[in-house]
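With one protein chain removed, the remaining protein chains of the complex are shown where they sit.
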Amino acid sequence: MDAEPLIRWDWLGNHLDDVWERTTEHLLLTVVAFFAGLVISAMLTSISRRWRWTATPISAVTTVLYTIPSIVLFAALIPWLGTGLSVPAVALTTYSLVVLTPFLIVAFDEVDRATLDAADAMGMTRRQRLVSVEIPLALPAVIAGLRVTAVTIIGLVTVGGIFGLGGYGNLIQDGLNRAFPTLIVVGVVLSVLMALVVDLLLVAVGAMVSPWRRSR
Amino acid sequence: MSSPLTFLTEASNWTGPDGIASRLGTHMWVSLTAVLAAAVVALPLGVYLGHIRRGRVAAVAIANLTRAIPSFAVLAFVVAAGGGIGFKPTWTAMVALAIPPLFISALVGVAEIDDAVVDAARGMGMRPRQILTLAEIPLAVPLLLSGLRVASSQVIATATLGAFVGYNTLGRFITVGRANRDDAMLYGGVIVIVGTALIVDQLLRLAAKRSLQWRKAQQ
Partner (left out) sequence: MSTTALSGSANATKDAASDASASVVPAIEFRDVSKVFEGNDSPTIDDLSLSINHGELVTFVGPSGCGKTTTLRLINRLIEPSTGTIHIEGRDVSEVPVEELRRDIGYVIQQVGLFPHRTVAQNIATVPKLLGWSKTDITARVEELVDLVGLDRAILGRHPAALSGGQQQRVGVARALAARPSVLLMDEPYSAVDPVVRAHLQDELLALHHRVGTTIVLVTHDIDEAVRLGDRVAVFAVGGRLAQFATPDELMAVPADEFVVSFLGPDRQLRRLALRHLGDLPLTDPSPDLDAAIADGSAVVLDAAATGRNAVDAMLDSGHRTVAVRSDGTITGSITLDELARLLET
């Protein structure tokens, strides 16, 4: 790696198509994992709040799963599921729900008890209370959790590149294999950039959705 | 078709430079030294800034930023920047990844201490250095331990990745297992890595919990 500069701009100019392909791959994996994780998280959250005893086991499972290094989860799934999109889909969805669930649980637990009491006393049904009071009030904290989840997933997609599972990680691994720093730099910078852009987008969504509060 | 359990219980797999014992030892040793090195850099700075109550906003920004940069990216970046392969880039990346969580938890841990406690300490006649060592640091310990927990899991994961750039850690069971299509070795390695990560995580979690109880008793 001595004569090779850190980044060769002409290569970049010639390979924008490839970069774009990796971008769409990366986005696709992120979006799938994010929304699948969100749906499962929402279910787990409502289960753990409805039946309080499930909170501890759910928390235990998410903690354990979180400790598993992502590379290890990818490696463990490949013999089972092959090197297609199902491995990153499953693994990333798992991390997505593992990161998001604690946030969702806290977000709803922190809604002011007095406000909920007032809603009950006024004769709202459980559903009415959930939709018109709980969700709007939990939303800022939920968005905070969504931000952390999205950024984490975008980072984890990168790790999949070691096994050629798609996204900017592929560029990075390629760069390592070919001793070609440009690929590595491009891959790293773009994945960080994507994370920052998505984070800002979610901040904007959060601001739009809860105008009665200053943003956290 | 051998199973991972057979792999793990086969004595010969534990001995030698490519054995489980050796790689586990390397893995833990390099993790420990990386965390200590990171602590030497991160803790004094974090505690100092927390003591003077500065840099809170920057800390939050750093936390968000580092979440966007996975360990693989850091590792690859160090390699790209001329770090070679094997031990050097792996250890560098580990230290780099361990610094943010340790720094932030030290800063926040000390900064969040109730001003009333510091006042009381000063009122009792403690000198600034004593306030720091006798009051602030002990109270910040629970948060420090949870920062240590995050740093450790980062470091253990990165050490695993190190095998992919030529370093002989537990990750090697995965790389070699894949290359040879030896699922028993692969899953055997997975079990050891996950087991190690879990044990360390749980120990630190308990330590953090205990320290919280100890702190409550002190107050």
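The first chain written gets the first letter, and so on, giving A and B; residue counts start at 1 in each chain.
Just so we're on the same page, a residue touches a chain if its C-beta (ideal position, glycine included) is under 8 Å from a C-beta of that chain, and two chains touch if they have at least 3 such contacts.
Quick caveat, the model's predicted, so the values are computed rather than measured.
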Open item on the list: Let's see if you follow the contact definition: name the visible chains touching the chain that is missing.
Closed with: A
Open item on the list: Given that one chain is not shown, which residue among A:23, A:46, A:86 or A:210 touches it?
Closed with: A:210
Task: Among A:14, A:54 or A:125, residue touching the chain not depicted - done: A:125
Task: In chain A, positions touching the absent partner - done: 112, 114-125, 128, 132-133, 136-137, 210, 212-213
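Keep this in mind: only the chains that are shown with their structure count from here on.
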Task: In the complex, chain A residues that touch chain B - done: 1-2, 6, 63-64, 67-72, 75-76, 78-79, 147-148, 151-152, 154-156, 158-159, 161-162, 169, 172-173, 175-176, 181, 184-185, 187-188, 191-192, 195-196, 199
TODO: Name, in rising order, each residue of chain B that touches chain A in their complex.
DONE: 64-65, 67-73, 76-77, 79-82, 153, 156-157, 160-161, 164-165, 171, 174, 178, 183, 186-187, 190, 193-194, 197-198, 201
